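Only one protein chain is missing; all other protein chains are in place.
Lettered A and B in written order, each chain numbered from 1.
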Amino acid sequence: MIEVKAVEKSFGRKKILKGLSFTANKGEITCIIGINGVGKTTILNAIMSLTPINKGQILIDGQPVTKHTFEKITFIPDAITMLPQMTIAEAMEFMKDFYTCWNQERATELLGFFRLNLSDRISSLSKGNTAKVNLLLGLALDVDYVLMDEPFSGIDMFSREEIANVFTSHLIENRGVIITTHEVGDIEHLIDKVVLLEDGKVIKEFSAEEKRETEGKSVIDVMREVYQR
Amino acid sequence: MKNYLKLVNFEFNRIAKLFAVLLGITLVVQLTGVMVISKGYLNMANEKIYEEMMTKAQFLEDFGRMSFIQIVKSVWFMGPIALCIAGVAFYIFLIWYRDWVGKNTFIYRLLMLPTARLNVFYAKMTSILLMTFGLVAFQLILLPIENAVMKGMVPDEFRVDMGVIQIVNSVPELALIIPNSIVELILYYGAGLMVVAILFTAILMERSFRWKGIFAGLLFSALAIVVLIAPLLLQAFVLNSFFYPIELLGIEIVIGLIVLAASIWMSGFLLRKKITV
Partner (left out) sequence: MNVNFNNRDPVYLQIVRYFKEKIAIGELEPGEEIPSRRELANRMKVNPNTAQRAYKEMEEQGLIYTEKNHPSRITTDKKILGQVREELLVEAVDLFVTSVRSINVPVEELLELVRIKYTTHDDKEA
């Protein structure tokens, strides 16, 4: 379980996170929703210890982040984390070199799944394909948790479908996934848990299916209620 | 350790291009310099002797023999060295900042590697060191070749022959880069290493705290300098040369090591707790 407890974070004088708390379970897809600039990316960065927090605590399976945590959790930011001059093969080699949890078999499978060419240079890829490589490098790690920052934004429709397919496949099976998005649209049926953010805090945390069952409301309905008060 | 070596290999490959360009420029410019200066000297000798009918002896008395020192002291020779130094200095900053800039934020990957983040620091530092040693070694290889080229161009009676060691020792600027004893080498490059560590720490402060970090970085650097020169100042102004030079050197070495350790500790702390992507 990933626990984010009363996290506060400021950039200069601007407070971005104001005592934010939520949890994300293994085996579930948790979706953090909020308008742009609400600090979604900051949360993911903070979980990965890529930016310091001013107050609060972040635990992964009850432990604070150490170097060993990175064999257990991976983060796929919205920009590719490899050098543009590298080929896909080189980027994969880099990952294989450093991570003991790198799963070459799964990497090969993903390569086929996304129809990518090993010899393509990252700088030459389309936006959609860059996102796929980014996803490949993260998902080929045998980790328990995967964080994805806006995996669907700014990508063409077909790439989006292919990426959405990942969420319903065995590639995600039994993992804890956190994704951030500002529009829930085509992934309503893919997510287990929804965390709605506003003004640096969680204003609602609920199970999407439960909401539909008990109140007959879609995620978008709830968003409307919450954000258009 | 294994991860550190992999990172060094990776970082060094990233600077390989710049490194090769610097080597290439040094080779071409210095060799051209050797030829231009030798040719210039010969032309002058020809003019004086064959056109102005000066005797050889008279010429040598007036203008002296040609020695490699003339070449070393020229822009042709020192220029590329200065360029390489500038290149390394520039790279000390670039090696960090390029991981943050642009759409491809490689720093994410570096900080998320399942290895101590200080290894990234060590790897970058090692790359700078390797690059420096590489350039110096190349200069050492180049010197006898250049010397031979000069010998080939200028006839015996017009030149003073010098060995590489002699050449290096007669030009203080060169002796600084190519020390002639192991102790000096360790001292000079140890000092260089310390400077790099201080600069890295300042860079990481800026990367952690941005604007405020620049001030922190400057303050840290200033503090390091003060600590380093304090014994020298005390020795000169307060203690009236109380220490023997060798003792003073010992004190400086110890202080240097402390500053280096403090820089590394601070960088490790920043990388673990304060760095922001």
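Keep this in mind: a contact is a pair of C-beta atoms (placed from the backbone, for glycine too) under 8 Å apart; a residue touches a chain by one contact, two chains touch by 3 or more.
Here the structure is a predicted model, which means the values were calculated and not measured.
S.K.: Taking the complete complex into account, which shown chains does the hidden chain touch?
M.R.: When the full complex is considered, the omitted chain touches A.
S.K.: Using the document's definition of touch, tell me which of A:87, A:123 or A:218 contacts the absent chain.
M.R.: The single option touching the absent chain is A:218.
S.K.: Of A:101, A:172 or A:226, which sits in contact with the chain we cannot see?
M.R.: Looking across A:101, A:172 or A:226, the contact with the absent chain belongs to A:172.
S.K.: On chain A, what residues meet the omitted chain?
M.R.: Chain A touches the chain not shown through residues 27-29, 164-165, 167-170, 172-173, 188-192, 209, 212-213, 216-221.
Everything that follows uses one rule, which is that only the chains that are shown with their structure count from here on.
S.K.: Take the average of all CA coordinates in chain A, do the same for chain B, and state the distance between these two points in whole angstrom.
M.R.: Whole-Å distance between the two chain centres: 44.
S.K.: Under the stated contact criterion, what part of chain A meets chain B in this complex?
M.R.: These residues of chain A touch chain B: 45, 48-52, 67-68, 70-71, 74-75, 77, 79-84, 94, 97-101, 122.
S.K.: Report the residues of chain B in contact with chain A in the complex, numbered from low to high.
M.R.: Per the touch definition, chain B meets chain A at residues 3, 6, 10, 14, 102-106, 108-109, 111-117, 208, 272-277.
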